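Reading through the structure tokens given below for one structure.
Right, chain A next:
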Amino acid sequence: MNEIAFVLGIPLFGGLVLAFRGGRPGAAMLNVLFSLLTFIAGALLTLRVVGEGALLAYNEMFFVDSFNVFLVALTAFVSFTTALFSRPYMMNEHHHGKLSARMLRLYHSMYQMFIFTMLLALLTNNMGILWVAMEAATLTTVLLVSLYRTPASVEAAWKYFILCGVGIAQALFGTILLYFAAEKVLGAGGTALLWTHLNAVKGELEPTVLSLAFVFLLVGYGTKVGLVPLHNWLPDAHAEGPTPMSAVLSGLLLNVALYAVVRSKVLVDGALGTRFASDLMMGFGLLSVVVAAFFLSRQKDVKRMFAYSSIEHMGLMTFAFGMGGPVATFAGLLHMTVHSLTKSAIFFTVGHAAQKTGTQMMDQIRGLADTNPTIGWGLMLGGMAILGMPPFGVFASEFLILTTAMRDQPWATPILLLALGVAFAAIFTRVQSMVFGETTAQRLPHPPALIPVFVHLALVLLLGLYIPPYLAAWYRQAAQLIG
Partner candidate 1 sequence: MILTTAPIDIVVGVVLYWIGIGLAGLVRPLSLRFISRVLFPLGAMGGLVLMAAALLGIPAAPATRVLPLGLPDLPFHIRLDALSAFFIGLLGVAVVGISLFSTGYFRRGQGTAPGLLCLQYHLFLAAMVTVLLADDAYLFMVAWETMAITSYFLVTSSHKIPEIRSAGFLYLLIAHIGAIAILLCFGVLQGGRGDYTFAAMRESELSAFWSSAAFMLALFGFGAKAGILPLHVWLPEAHPAAPSPISALMSGVMLKTAIYGMLRVTFDLLQTQLWWWGALALALGLLTAVFGVMFAAVQTDMKRLLAYSSIENIGVILAGIGLTIIFHAYGNPHLAALSLVATLYHSLNHACFKSLLFLATGSVLHATHERSLGKLGGLIRNMPWVAVTALIGSLAIAGLPPLNGFVSEWLLLQAFLFSPGLANPYLNMLVPVAAAALVLAAALSGYVMVKFYGVIFLGQYREARLAEARDEGPWARAGLVWLSAACVLLGVLPVGVILLLDHVTLPLVNFAIGTSAARTGWLLIAPVSPERASYGPLLFLLGITGTVLLTFALVRRLYHGRVRRGDAWDCGFPAQNARMQDTAEGFGQPIKQIFEPFFRIRRHLPSPFDAQPFYSATSEDRLWYWLYLPVARLNERLAAWIGILQHGRIYLYLLYSFVTLLALLMFVR
Partner candidate 2 sequence: MPEFIEAFLSQLAQTLLVVTFAPLMLGWVSQCRAWLQNRSGPGVLQPYRVLHKLFHKDALLARNASAIFRSAPYIQFGCMVLAASIVPVVETSLAFSPAADVIALVGLFALARVFSSLAAMDIGTAFGSLGARREMLIASLSEPALLMVFFTPLLIAQSSSLTTIVDALAHREFAIYPSLAFAAVAFVMVLLAENARIPIDNPSTHLELTMIHEAMILEYSARHLALIEWATAIKLMLYCAIGIALFMPWGMVEAGKWPMFPIAAGILVAKLALAGAGLAVLETVSAKMRIFRAPEFLGMAFLFAVLGMLTRQLLGA
């Protein structure tokens, strides 16, 4: 139980501390430290849940099962590695005069708060709190998107705020409808929004209300997932915010939003007993994959491109969860994991590459493999991994998703594969021209931290070749929960 308190308390405390000390020279290290502590707490919590099974704590306020605990572990881990990466990155930005100490204070404080909100969203048992945390996650990041105060970044932040705000408002409506339905079964008061209770009585919930609720929830949280056509904020926010932010947005926030959708789907499926929610999710997923793939081939800005790639992958996961069944769900969870790891690793390399060349425009980034082989090869391997090239783990999950689709939804497979092919052509040609060729890069004042990149990629490679049995069992349990 205490683990939960630590997991949530450390980042919250960190956020407060850094709100005051965030601009000092040692703040970045402090940020790393808090993240590390959170990660340790998260790991302990994970161990406990793996050992003892699902956990209800603090008056049923928090609920940890194998589905969310693995996301907690992932979130804590990636936020820790991102903090590691962000230290030299932000120091370089500071050095280049792009950010003042005040900005750094805001950044560090909000970084911790953001982690807190995500962990809260994951750990809470209350669908209402889940909503509150999701909204808070938007609020903590929105000022970070406009951190550079350039017109473009302000514009991106505005769009992020308005679109996500409006979207998430729909999710609130969905939550109200959910409560409305639950209240008749569970009675008014505190327990009617608790997921464990809802899950227990999901068969008795009113189907009409729940289908209406799911539409609102899907549109709401789907906006945060970045499902087409609700995705428009995503590329802007990723491209204009500081790179560590892009890494956690892509790697973590989208996952958490999808987590919310999946939690809702479980309830709706239980109440309706039809494929309504599944079909909707599959439709959105497929649309996202296809549209994002075509978007990819028009990109000039590197971060923007990988943002579209995130849309594509979130679409793929949504499709997998929509398809349902043990294998597809397993694959969806695996894909969440590997996508987070890979995409954040890519953003790490991209961030440094952009710093080295002073631009995010891909036609001006050249020859990374030459001046800085680690950045260059990191980007190359990351690019290959995200494109689903074996032996990286992304391929493992895509293989499972595609093969399940061939069996369950054969019509969708050619569409998916076409989109993957288009995405491959689009991303690879650009990655190649950035990594190879005559170089344009310069040295950085602070040496980049590239250990996170290779740790991530090594994990992804491992998952492609070998999924440890306990991890597999864990995914399977989670898949069973989700159904």
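Note that in this section a contact is a pair of C-beta atoms (placed from the backbone, for glycine too) under 8 Å apart; a residue touches a chain by one contact, two chains touch by 3 or more; residues count from 1.
Keep in mind how these were chosen: all candidates are chains of the complex that A comes from, given by their letters.
Owing to the predicted nature of the structure, the values given are computational and were not obtained by experimental measurement.
Within this complex, the numbered candidate that touches chain A among 1 or 2 is 1.
Remark: chain A residues 158-159, 162-163, 166-167, 170, 211-212, 215-216, 218-219, 223, 228-230, 232-233, 235, 280, 291, 294-295, 297-298, 327, 367, 369-370, 384, 387, 389-391, 395-396, 399-400, 402-404, 406-407, 413-414, 417, 420-422, 424-425, 428-429, 432-433, 436-438, 464-467, 469, 472, 475-476 touch candidate 1 in the complex.
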